[in-house]
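Got a structure for you, questions after.
Every protein chain but one is kept in place in this view of the complex.
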Amino acid sequence: MSGRKNESRKNDDLVLGKHRFVSRLLMGTGKFRDRAAMFKAISASGTQIVTVALRRFGEDGDSDDLLSPLLRIKGLTIMPNTSGAANAEEAIRAARLGRELSGSPFVKVEIHPNPHHLLPDPIETYKAAKELAADGFVVMPYIPADPVLAKRLEEAGCASVMPLGSAIGSGRGLATADMLKIMLRECAIPVIVDAGLRSPSEAAAAMEMGCAAVLVNSAIAASDDPPVMADAFASCVKAGRQAWRAGLMIRSDNASATSPLTSFLA
Amino acid sequence: MRNITKSLPEWLDPSQWISREYGSREIAAALESESPGPGDLAALLAPDAAYSLEILAHRARAVTRRHFGRTISLYAPLYLSNHCSSGCAYCGYASDRDQARRKLSLAEVRKELSALKRLGLREVLLLTGDKTPDAGYEYVEECVRLAAGMFPFVAVEVFPLTVEEYRGLVAAGCSGVTIYQETYSPADYKKYHRWGEKKNYMWRLETPDRALDAGMRWVGMGFLLGLSDPVVDSICLLRHVEYLRRKHWRAGISVSFPRLCAEKGGFKAPRPVDDKFLARMICAFRICLPDTPLVLSTRESARFRDGMAGIGISKMSVASRTSVGGYAGKVRGGGEQFGVNDGRSVREFCARLKAAGLEPVFKNWDAVYR
Partner (left out) sequence: MKIVVNGKALETRPGVTLADILAGLNARAARVATMINGNVIPAERRAAAVLHEGDRVEVLAFAGGG
């Protein structure tokens, strides 16, 4: 695993396609009580990538233009998501609309056909991701924590994979840890945990595992104090990343310095 | 067409669970279960339950918060017509009731919808009585098309339609169909549905399948509390939901708890359900269906609604009129289907929700763009 050495901070950028980022905390903009809380949280988090959704203009009165205030935040990349799309064709259309609006090539491919568990459709996601990658998008697909699917998407040209930590609303944190670990061993592109993270410590755990970044939305938006929570997440993401780079003491059954078992053979 | 079943379809049959004994061990197991099933629901609803409703309510609230945050989705019903050809013994609209009959013209529908929109609502449920020549499929389709141009989410609660007709509604912009089986007991169903198309038990039972086959995004399920044994009906309802989740894996399914209440004809509920039992039912369903929207209407009192909001309940109607029209001003004729017990305005109700730490939501983020 490259990057473990204690190199200068400059070399620990998150690399997505040809783009480099310092922050390893991505944020969603949904479910905030109000705009002010959202912008304060974005600012407090130090995030450099936020996801947004596409909606029909004019349906919500004052909250129509999210783009202008976001564009005013320096160094922020807008990543439209394709949520609402039921299949690849719709997701591709949503991505193209999003790119036109944001001016950014980033897209989070999100296709969840079932409104209860909101789990992503791997087949439609793969189809959409492949076509969008060929069309020059920086594709960030939201997927089940499936290591084989992840490699397929890597080969199809995605910039990262975004496996869920657990199903939205299940409250299970990093339930997919075992699958994530396999993914981390095999993926050459960044693995970014999305969905299911409930607390800063879970974000730290994901980073200590070796994940490249995390995407957090509800845990910040629905907290009592989003800007403070965003700051807490940012600290934990940094701490987890540092810990991973510094090399965690492996907790294992393999060795104990105090009472060696095989000293009798010496 | 058969209109009674001698035996229920295997996927619906509750027999296996209703003849059992449920004690504190079964209840504890139900609360521990990773995926509670009909037996667990039956345990939680058992009449001699020795546990406290308070424990159930805490669990229900925690589960609701995980899946729905602190949001309460709001919608309003709009009665398009109270013409009816059927003879449900318990309904103010039954064709033998002395009731002024009224049907909204499209112009009136538009006026009513505008009024609802001005109140802030973004989801509307269009209702009619059972099928009549005056208010048949074409009328419903036209109203749906009109409403879909004004609201991001339109659902209907009308008489059962064919797959082709549901396809027509989907194309017109309908996103959901609400249909209550009233009771899953074929014997009681026969007793209370005296004449008309509504007599057909299986046709009604298979309605959610037809709607979903036609591409409808959501179905709303439930049975009429007070008509028959609520524990047996609850087990059937849970099994029905599970059956639909398995068969239509893309579908959205919600569950409502319509309770028989006073109507002009004076029908008395043969198996009345009190507040405590309804509260327990809602909590039990929340525990067994953690990610399913659970809906409470304005049939219920303000006190009960305030109590259950966020404790299991994630969706509620507001500012309802159950007379035909009624939002845009006085409508001549077209009396109420049932009495509304929570008459609070949208503003009042939202203020109450916010004071309780809940967040009224008028439009779900799931609103689809195509």
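The first chain written gets the first letter, and so on, giving A and B; residue counts start at 1 in each chain.
To be clear about the criterion, a residue touches a chain if its C-beta (ideal position, glycine included) is under 8 Å from a C-beta of that chain, and two chains touch if they have at least 3 such contacts.
Only a predicted model underlies this, so the values are computations on that prediction, with no experimental measurement involved.
Participant: For the chain not shown, which residue from A:T47, A:T77, A:S102 or A:T125 touches it across the whole complex?
Facilitator: Of all options in A:T47, A:T77, A:S102 or A:T125, contact with the hidden chain holds for A:S102.
Participant: In the whole complex, not just what's shown, which of A:S45, A:T77, A:S170 or A:S218 touches the removed chain?
Facilitator: Of the listed residues, the one touching the omitted chain is A:S218.
Participant: Return the single residue from A:K31, A:K127 or A:R198 that touches the missing chain.
Facilitator: Result: among the candidates, A:K31 touches the missing chain.
Participant: Write down which of A:G46, A:P80 or A:P226 is the residue touching the left-out chain.
Facilitator: Spelled out, the listed residue whose C-beta touches the missing chain is A:P80.
Participant: May I ask you to list the residues on chain A that touch the chain which is not drawn?
Facilitator: Where chain A meets the chain not shown: residues 28-32, 38, 51-60, 63-68, 70, 78, 80-81, 83, 93, 96-98, 100-102, 195, 215, 217-218.
Participant: Which chain B residues would touch the chain omitted from the figure, given the whole complex?
Facilitator: Touching the chain left out of view, chain B contributes residues 148-150, 173, 365, 369-370.
The definition used in the following text is that only the chains that are shown with their structure count from here on.
Participant: Measuring centre to centre with CA averages, how many angstrom lie between chain A and chain B?
Facilitator: 38
Participant: Once bound in the complex, which stretches of chain B touch chain A?
Facilitator: Residues 66-70, 122, 152, 217-218, 245, 249-253, 290-292, 359, 363, 365-370 of chain B touch chain A in their complex.
Participant: For a test of understanding, state which residues of chain A touch chain B in their complex under the given definition.
Facilitator: Touch list, chain A to chain B: 30-31, 33, 53-56, 59-60, 83-84, 86, 90, 94, 113-117, 169-171, 218, 222.
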